[in-house]
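Heads up, one of the protein chains got dropped from this complex, but the rest are sitting where they should.
Going in written order, the chains are labelled A, B, C, D, E, F and G, and every chain counts its residues from 1.
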Amino acid sequence: MTEEIIIAGFGGQGVLSMGKILAYSGVMQDQEVSWMPSYGPEMRGGTANVTVIVSDERISSPILNKFDTAIILNQQSMDKFEDSVKPGGLLIFDPNGITRFPKRKDINIYSIAASDEAGKLGLSIVFNMMVLGGFLKLKPIVNLENIHKGLEKSLPSRHHKLIPDNEKAIGIGMELIQPIQVLES
Amino acid sequence: MTEEIIIAGFGGQGVLSMGKILAYSGVMQDQEVSWMPSYGPEMRGGTANVTVIVSDERISSPILNKFDTAIILNQQSMDKFEDSVKPGGLLIFDPNGITRFPKRKDINIYSIAASDEAGKLGLSIVFNMMVLGGFLKLKPIVNLENIHKGLEKSLPSRHHKLIPDNEKAIGIGMELIQPIQVLES
Amino acid sequence: MGELRLMKGNEAIAEAAIRAGCDGYFGYPITPQSEVMEYLMAEKPYESTGMVVLQAESEVASINMLYGGAGTGKIVMTSSSSPGISLMQEGISYLAGTQLPALIVNIVRGGPGLGTIQPSQADYNQAVKGGGHGDYHMIVYAPASVQEMADFVATGFKAAFKYRTPVMILSDGAIGQMMEKVYLSDPVPRRTEEEIISQCPWATTGRPPTRDHNIITSLDLDPAGQERLNLVLQEKYRKIEENEVMYEEIECEDAEYIFTAFGLSARICQKAIELAREKGINVGLFRPITLFPFPKKEIRELGRKVKGIMVVEMNAGQMIEDVRLSVDSDIPIEHYGRFGGIIPTPDEIVNVLENKIIGD
Amino acid sequence: MGELRLMKGNEAIAEAAIRAGCDGYFGYPITPQSEVMEYLMAEKPYESTGMVVLQAESEVASINMLYGGAGTGKIVMTSSSSPGISLMQEGISYLAGTQLPALIVNIVRGGPGLGTIQPSQADYNQAVKGGGHGDYHMIVYAPASVQEMADFVATGFKAAFKYRTPVMILSDGAIGQMMEKVYLSDPVPRRTEEEIISQCPWATTGRPPTRDHNIITSLDLDPAGQERLNLVLQEKYRKIEENEVMYEEIECEDAEYIFTAFGLSARICQKAIELAREKGINVGLFRPITLFPFPKKEIRELGRKVKGIMVVEMNAGQMIEDVRLSVDSDIPIEHYGRFGGIIPTPDEIVNVLENKIIGD
Amino acid sequence: MAKMIGDIVIDIERCKGCEVCIAACPFEVIAMSEDVNSKGYRFATKVNDKCTGCTNCAIVCPDGVITVYRVKVAAE
Amino acid sequence: MAKMIGDIVIDIERCKGCEVCIAACPFEVIAMSEDVNSKGYRFATKVNDKCTGCTNCAIVCPDGVITVYRVKVAAE
Amino acid sequence: MEEKFARPEIRKPENIVYKRTDLLVDRPLSYCPGCGHGVVHRLLMEVIEEKDIVSKTIGISPVGCSVLAYDFLDVDMQGAAHGRAPALATAITRLWPDRYVFTYQGDGDLAAIGTAETIHACNRGENFTIIFINNGIYGMTGGQMAPTTLPGMRSSTSPYGRDVDIMGHPLKITELVANLPGTYYVTRQSVQTPGAVRKTKKALRKAFDNQDLNKGVSLVEVVSNCNSGWKMTPVQSNIWMEENMFPYYPLGDIKVEGTLVEK
Partner (left out) sequence: MEEKFARPEIRKPENIVYKRTDLLVDRPLSYCPGCGHGVVHRLLMEVIEEKDIVSKTIGISPVGCSVLAYDFLDVDMQGAAHGRAPALATAITRLWPDRYVFTYQGDGDLAAIGTAETIHACNRGENFTIIFINNGIYGMTGGQMAPTTLPGMRSSTSPYGRDVDIMGHPLKITELVANLPGTYYVTRQSVQTPGAVRKTKKALRKAFDNQDLNKGVSLVEVVSNCNSGWKMTPVQSNIWMEENMFPYYPLGDIKVEGTLVEK
């Protein structure tokens, strides 16, 4: 099993930490992982993205231009990464702030209204975990036990009290995710 | 004609300027010349030397380890350069400060008591020109007219009033120089 | 087997340094490697192991702190990225000339000039041929994973002391910024003062009545003395070339063609090998791990077996000169490079292999 | 034919700069090249031609003054020697990255570190392969006489502006300190403000209403933009390699063996040729005058005609790599070098030729 | 006494929602929008009519996105 | 009152003839030689008996070539 | 978007009392929301515009958050290497003596790596203006400690607060260079309130006016927030700055017309 994922959105949306928790969960179940962020000043207020690979085998390139899954949290990222999903791959997006929906028909597209839901529930801080939950519903590449361990490892101990909220958010995300049908245009 | 000369002594003895005047005189009679000094902090109070080449042809290496003529003004330089004179070559030294006379028998050795004489005549400042005069007596590689021009060129104009003294010193040096017989030891 | 962590390459370097008993780190912030110092400042090894961590006023100061620190016989390191490393060239030349052990990490970014902060491999020549003045070399390690970022710290310290030479880890922004699994070795304690004094009899530890004063200098106003020093250095480099070569061969047994690449490029070539082999092209990877000493003999032998070599670098063609100087068979040796922070993709690498080498 | 003088190499550089219409010199004292600035300060061109001469607080400041000055479109230069040039590596990389014309003189001394002040050629790699970070080149001239020290100043300025690139004169302490005859060209006036503005539309001259503001930078945070800049540079280097190669062949017509040497070494090889030919060995000299661009084609062709090449350098073997990379015939190519300020003597060169190449 | 009536125009696409203008306005004319612009920032909006055109908001705005208009009218 | 009698020993091979000691001696004890040493320097010599061993010459000597001796004797 | 409180009757060109100067290039600034860099950029361009010296102005941008200043300031500009802007400016001023030359530098740039270049340009009395943005941190590289970071202040390389015993004291480089004979005007200002902004603009104007006199360096320090680096909202950061930075870096003129201001 090798899963190659890009997660992309605004700087403040928890994109990097979502990737890190996913990667750490992979580590917890003895898989090979890599987490490769975009970095530098363009992150300031701008977009951020991270490539996460979880695999049973030694990972060759940590940098990719095609992905099994793209998790997309703003319009810029949609513009940039829709085409990078491999045929037959998966694209998940949060519709909040998306002005142009994805058009590809050779991939599976899901929407997850995590931003709205998190706002409603007062769980904005774990919005990213909802999105992760949605992804894991579709591709359960790491199991819940290892996610728990991953959370423990990747959150600084002063934030461990937030782990239950994180896990709750994952559960909510699993419920929230919805397939999208791309219409003929 | 190619004449390869080393001039060596203490820093203050005018070694470099003697070489420069000789070289400039060569330039004045349309010859190729090079003037290659030792340089750097070891000159501070220590020894100084300069390699001068005057030639009718393009000069290949400006740095030599064998010389047609060595002009030697202190003991350290005698120690260092006696052996560098080509067989059949010329060694000229001022005996002042020389504690160990040259021993080679395959070269021509001359002594010139320029330092004493210059002191006596109150011409210490042109002591080096006396030595040059001695050399030119033996090897008239540049003529007096061109030496005059060389002096004009190499002395800053505020020192041009000293040219007559310089020329006088050359004349004195021509008189002063004496062959030396190396005794069997 | 040590402790398992998910870490950035830069963090791995910092943690590995603490665990390797490093005595002092001196650095100045620059992207993409500031995490090295940030990690150290957060870990406060000065409270645990006693390791000194100091933010200098510049890279010129950093390298000269490193030089001063190295003179004490302690285990010291600095890290920076391309423009900062350029500022260190005088100091590096001094370290080489005085034969002091020290570790310098260069997390390369795209140049020249201010360039970009994206990863690059354009500092190969600077690291390997000598960016500073004079005839000298550093041992240069090119890690290709976070694990190696950690491992080469201790390896580097060891080599630095074994040969009394500056050592460089030449990596890039991508490996510095990415996280991977890393097994951290168990911490070794910092050496005691007595150990340092006995292991480094050349160091400035304070002159006891029992020995002459130690002098650390690269100056010799006597050219003969300076030449002797240079001959000692050249002899040292010969020994290093004899003993310290490191490289990796991946899928070379049946290979008709060979990629040669170091660091991040080697990782990308591995992916390219997957793609090429899917297409039925038998290609392998030769990865020099030490760039100086360069694995000349090994690539020469490979060169005699294969039909062509493609050198993939994130630069305009630097290591390829060492490949060409090493290989003695009459096969095509071509370069493929991207610049300025652009990372070549596996498929374009395969394309170029097909067009430039196989199509030849 | 110009004015005839007997001058030191360093003085010739300074005088030639004034005569070439140089607008600004920025430097910091270091042996064996301090005469460049001293000569300028004594000549006071700021009173005659208006040329600025400024003693900076360091070489880092000098090179950045040079960089600032180059940005104005004016003709600017600096000079230093090995350790000082190492400190300039960041600035040189900036000059290359921003494509600015500037002349840098390196009067090389023995290294590494503080080394010695005696002449050396150990900075070949630094000058030619890039001592700074990133993929860049300078055009590098290696004068072998005081005449060439003078001549290459104007040549260098011209090339610098033609290609908008930093140019280096790579010489050594001996050529800097020695006096030879030199014919100085007639002075050309400094360009007027109008000429500069029209000839250098890219320069920071102050934005008139008629054009966009000029920006001089090497930064492009977008890797694609940075790659474009790099491709422009590589294309420029290709053109330079095509057009700017300079070399000299001495007694090569009938030569069975060839010395290859630059700068001072080439002068010494000429003497060695005299000695060797006296012994009946037909040897000639191939002297690269530009080290970048390296006269690859020319030495390749020579290599096909002779029985062996001996590369003589005052270093541990640096240019020899470029010779090996150029020559495609199967002849012995050996190196002879002395270090740290020691100058090889003509007879030892002949000896080595006999033993290492002919005896082969 | 003459009275000043002012108005401001905010380039909301360039506003970064820093709220510095809010602190600078003596008449609490400015507040943050609920919506975000295309960069994801909430932006400054005019929320009442009390603007005197004093320019305070504009001169402290780091992004220079406020244009201020002012006319003098007779006191009421 | 006790009187001091001093003496100095100059390492003439290391003396560089700078004359700084001459200026420092309150009793004009030191003067320069006519001869030069092997480095070509004229060197400092004692030219009278007036030395009190005050050490002035020694402590200003840049080359540290002067050793000073002193004994206290009863006043004459 | 519909505007509720718009007053179209007033929004006429003739009623404009403040608008962004055209000398600021028409593109979004790259700074974080609320960052003082933007204000200073604007004031600088207003001064150049008012003095009508665009065609005689050359600016030097540093390496720091304002590295891209050349993209925003519509005058000829050259990007310096980190810390070296005063060296560039020295050469440019001497080669184009009738130009108005300014450097724009952060505290890391000017007071850490560029210390020697700053001191020596100030000591030589070069005829240019230094605009010095002191935000107590390395903004661009992600909030590391700067020479000017306050005692106890957190940064990514002083995560437990600056410990002066280990990390040294904050460096008041502005006071330091005021002591040098080559500085003619040295002042410290800020831009967090309308009043402060007006003063800073006056200071900048004075600095450029001084260049007409050729009497040496004019240095305008602007104490400014780096809300991202300080991990505060912009408004919080301005308050924190007033309460913590100003006591350590008191505002006001330090040297005027070559004479130190008595305190």
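Definition applied: contacts are C-beta pairs under 8 Å (C-beta built on N, C-alpha and C of every residue); 3 or more make two chains touch, one makes a residue touch a chain.
These numbers come from a predicted model, not from an experiment.
Where chain C meets the missing chain, the touching residues are 23-24, 26, 52, 54, 56-58, 60-62, 64-69, 71-72, 74, 76, 90-91, 94, 98, 203-209, 213-219. Of the residues in chain G, those that touch the hidden partner chain are 112-116, 119-120, 123-125, 147, 164-165, 167-169, 171, 175-176, 179-182. Mapped onto chain F, the interface with the missing chain covers residues 5-7, 9, 12, 14, 16-20, 22-24, 41, 45-49, 53-56, 58-71.
Methods note: only the chains that are shown with their structure count from here on.
Taking the definition of touch as given, a chain qualifies here only if it contacts chain A and chain F alike; none does. Centre to centre, using the average C-alpha position, chain E and chain G are separated by 25 Å.
Inter-chain spacing, taken between the CA centroids of chain C and chain G, is 39 Å.
Shared contact sites, meaning residues of chain C that touch two or more other chains, fall at 31, 60, 83, 113-114, 117-118, 221. Multi-chain contact residues of chain G (touching two or more other chains): 32-33, 67, 79, 81, 140.
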